[in-house]
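Left out: one protein chain. Kept in place: all the others.
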Amino acid sequence: MDWTVKQRFDIEPFLKQLVSEARALPVSGKVADYIPALARVNPEQVGLALATVDGKLYCAGNATVGFSIQSLSKIFGLVMAMNRAGDSLWQRVHMEPSGLPFNSIVQLDYEHGIPRNPFINAGAILIADVLVSHYSASRQALISFIRQLAGCEQIFADDDVFQSERQHGSRNAAMAYLMKSFGNIEADVEKVLAHYFYQCSVNMSCKQLASSLTFLANRGVQPLTEKVVCSRRDAHRVNAILSTSGMYDQSGEFAFTVGLPAKSGVGGGIVAIVPGYGVICAWSPRLNNFGNSCLGMHMITGIAEQLGLSVY
Amino acid sequence: MDWTVKQRFDIEPFLKQLVSEARALPVSGKVADYIPALARVNPEQVGLALATVDGKLYCAGNATVGFSIQSLSKIFGLVMAMNRAGDSLWQRVHMEPSGLPFNSIVQLDYEHGIPRNPFINAGAILIADVLVSHYSASRQALISFIRQLAGCEQIFADDDVFQSERQHGSRNAAMAYLMKSFGNIEADVEKVLAHYFYQCSVNMSCKQLASSLTFLANRGVQPLTEKVVCSRRDAHRVNAILSTSGMYDQSGEFAFTVGLPAKSGVGGGIVAIVPGYGVICAWSPRLNNFGNSCLGMHMITGIAEQLGLSVY
Amino acid sequence: MDWTVKQRFDIEPFLKQLVSEARALPVSGKVADYIPALARVNPEQVGLALATVDGKLYCAGNATVGFSIQSLSKIFGLVMAMNRAGDSLWQRVHMEPSGLPFNSIVQLDYEHGIPRNPFINAGAILIADVLVSHYSASRQALISFIRQLAGCEQIFADDDVFQSERQHGSRNAAMAYLMKSFGNIEADVEKVLAHYFYQCSVNMSCKQLASSLTFLANRGVQPLTEKVVCSRRDAHRVNAILSTSGMYDQSGEFAFTVGLPAKSGVGGGIVAIVPGYGVICAWSPRLNNFGNSCLGMHMITGIAEQLGLSVY
Partner (left out) sequence: MDWTVKQRFDIEPFLKQLVSEARALPVSGKVADYIPALARVNPEQVGLALATVDGKLYCAGNATVGFSIQSLSKIFGLVMAMNRAGDSLWQRVHMEPSGLPFNSIVQLDYEHGIPRNPFINAGAILIADVLVSHYSASRQALISFIRQLAGCEQIFADDDVFQSERQHGSRNAAMAYLMKSFGNIEADVEKVLAHYFYQCSVNMSCKQLASSLTFLANRGVQPLTEKVVCSRRDAHRVNAILSTSGMYDQSGEFAFTVGLPAKSGVGGGIVAIVPGYGVICAWSPRLNNFGNSCLGMHMITGIAEQLGLSVY
């Protein structure tokens, strides 16, 4: 990595320029509309934030506007479950890339109810089962965990989104029941799904997301509080799974063109980890065919290329 | 990365110790026996080599004994094809992890004859088609490329292995004809397979492999000769695909536990790239269920953990 | 067909001999034990009944002992749904053989939630949805329909089996939710499943089953009552689907060796339709690997061969 280049840079103007350039691009992609609550978002918004391991925070565009974090929540859930369940977790969920679209029920059946990794829906539902089984109030535990990481008590789950997800959650219910039929869901399926949909409906801004996940770029330690969120080994592991499986069926291409551990959500957010440097969060609601934010991809690719951030 | 740790180390004794420890482990795994020529190898051999970007080379155990490089040859073929075909290559082969065993014909059919990535067999056969179509004598071009990289004119393809591969190559023939049926193989299938089997039968030592691939850890430049083997961007790209897809169906686990771009072959060799530092090659013939060398995995995991090499 | 042969026969002694021979065979197969209520059955029982289109009824062995009809109930459900929904039914469920085990969720996903035929579980769950949607009290309607066909008011659904099925029904729930996610389930999933499990838990004897289904061998008309149960065309259609899809993944082999439309259930019952002649019901609890009764297959094969009943 080009540390000198990175330090020479005046970061915030660079981020602002990236947001401006992104806004000037021809409209492309489509806001997620599988639930009404997501379809209502203003599609023109573009946010960008960077939190560094030395505790600095840079913002541009709509970086402080909250949005539905959706699958980005899978990172928080996974870290909590790893802390609680230890290595036995990996007997119930694997860490291999899936090679099939993110909600594939086919692979889940062939592999006897063991999800390929914790970032596909089936894997995140399994993680929800772990949390529901280990915490008496798993939703409260999750939102507290997130609030503490972000240093902000105002973070909440959007009830409209939550109810909407539940009503349109038949495919996720199918996967949960399929895992249950293989004995790989312990708690009541309805409870597990409720946790999962709650988690997806959490609302956060780019700024909150980037700062709350900085520990992943810093060997498990949150820079400002110096709190150990997870072990160094587990930080590496989460980043490894993000690298092979975080960007849905575009993960390989993202590694190829950007070269950073990253996760996206259908709310339009993308988080990218730069080990040893910091965490980028980009947001814009319109999605490409893989479910990844068009402008988010564009901005993160721009940062990674110009700062030479690829881990490879 | 812990540069200080790495530099404090006296590398060669450390490698020797790893080889000794590996040799002392209980026997595990099985030599590849799908062709007689591979089954004849002495299974007790253990080699380890490290070539660094500053031109140093460290060896331990049977690091100078030649073995069948098999799928490690896919790296050489890919770099040659990228240099020749440019970005249009990626319309004929993708860069996504496969999620299915390395020789899956199922995914190839569902995805209309476009292989998931250049490191599964179908992808490497497609790369062979590119080489056969771009070079009048593709096998000669390949062996020359390898000899130049390794700085050694004695490297050869083992004719016994080559003939044996051809005789047992029905599954690879099936994949080649399937791609042909989708119009994704241009040359004569028999010629393409001959190149592919030739490439697999090249014989090299750990020492030769580590030094010939150092350019991948050095932004495309071979350290000793300062020759530009490929662009910096292409070196990143090759490493990215190795990270998500180089270790067969154990790629995710390898990223999780080791965190390095790597490739293995059923001859028992494993090559791991440490960007900015160097290339490790480990060899021992007995394979685990995924087709990866048992002791090779053990030694590379040991180096990565002790030197803190994970890119994540 | 050899009508002369069939008429020359003294049927009942022949059936009794078949039961005796079956009882003398070495024990083979295994009682269904996925729910405790089924596992408790006495496995030594063997029953056989034949109801002819001219209103005669022949019995042998335990022909009057009730057992769990399980998937045999799919015939009753299908006929009711065809009568209610008309040809539009076939847009929601197809009539092609499945080529995959009876509870495959994979094919259901690839084919966008449209089950291959009404005799695989997904198809029968869809039929349950039709009944739940068309009847205010679908379970009562079903049991009345069966009682009327069998001419017996004592037929009931076994509550132990019903509760047990519900508790172990996660895989069926997964398929129902998957169809719901494709918009192919209209009613509440829990209600649909409750109907489906109720239907499976109906208890009938060989005698009752053979006589209740005689209309399928008689162009839709129940011989004794002369009541039109379904149209002649629909009787042909039900028999056609039974022929290609009634015996789980052994349907082709059954057509090959026996050549009759037939349906089996994991309670150990098998019903075979002989168009223009009558209906055979065989029962014995031990199942082969395909889920078909071992002795049931043996006895029905014996009848078909000796009487030359193959429709082909």
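In this document, chain identifiers A, B and C correspond to the written order of the chains, with residue numbering beginning at 1 in each.
Everything that follows uses one rule, which is that contacts are C-beta pairs under 8 Å (C-beta built on N, C-alpha and C of every residue); 3 or more make two chains touch, one makes a residue touch a chain.
Because the structure is predicted, anything quoted here is derived from the model rather than measured.
**Q** Omitted chain: which shown chains does it touch?
**A** Displayed chains contacted by the hidden chain, ordered by label: B, C.
**Q** Who touches the missing chain here, B:Q91, B:S181, B:S231 or B:N289?
**A** Answer from the full complex: B:S181 touches the omitted chain.
**Q** In the whole complex, not just what's shown, which of B:V31, B:I105, B:A187 or B:V221 touches the removed chain?
**A** Selected residue, touching the omitted chain: B:I105.
**Q** In the full complex, which bits of chain B touch the chain not displayed? Write them out.
**A** That gives, for chain B, the contact residues 104-106, 109-110, 170-171, 173-178, 180-181, 189.
**Q** To test your reading of the contact rule: which positions on chain C touch the chain that is missing from view?
**A** Touching the chain left out of view, chain C contributes residues 1, 94-100, 107, 116-117, 235-237, 239-241, 243-245, 249-253, 255-257, 259, 261, 273, 275, 310-312.
In this text, only the chains that are shown with their structure count from here on.
**Q** Degrees of rotation, nearest 5, to put the Cα trace of chain B on chain C?
**A** So the angle, rounded to a multiple of 5, is 180 degrees.
**Q** Averaging the CA atoms per chain, pick out the one whose centre lands closest to the mean of every protein CA shown.
**A** Given all protein C-alpha atoms shown, the central chain works out to be A.
**Q** How many angstrom lie between the CA centroids of chain A and chain C, rounded to a whole number?
**A** Their C-alpha centroids are separated by 49 Å.
**Q** As a quick test, compute the distance in whole Å between the mean CA positions of chain B and chain C.
**A** About 56 Å, centre to centre.
**Q** Quick check: how many Å separate the C-alpha centres of chain A and chain B?
**A** 32
**Q** Do you know which chain A residues sit against two or more other chains?
**A** none
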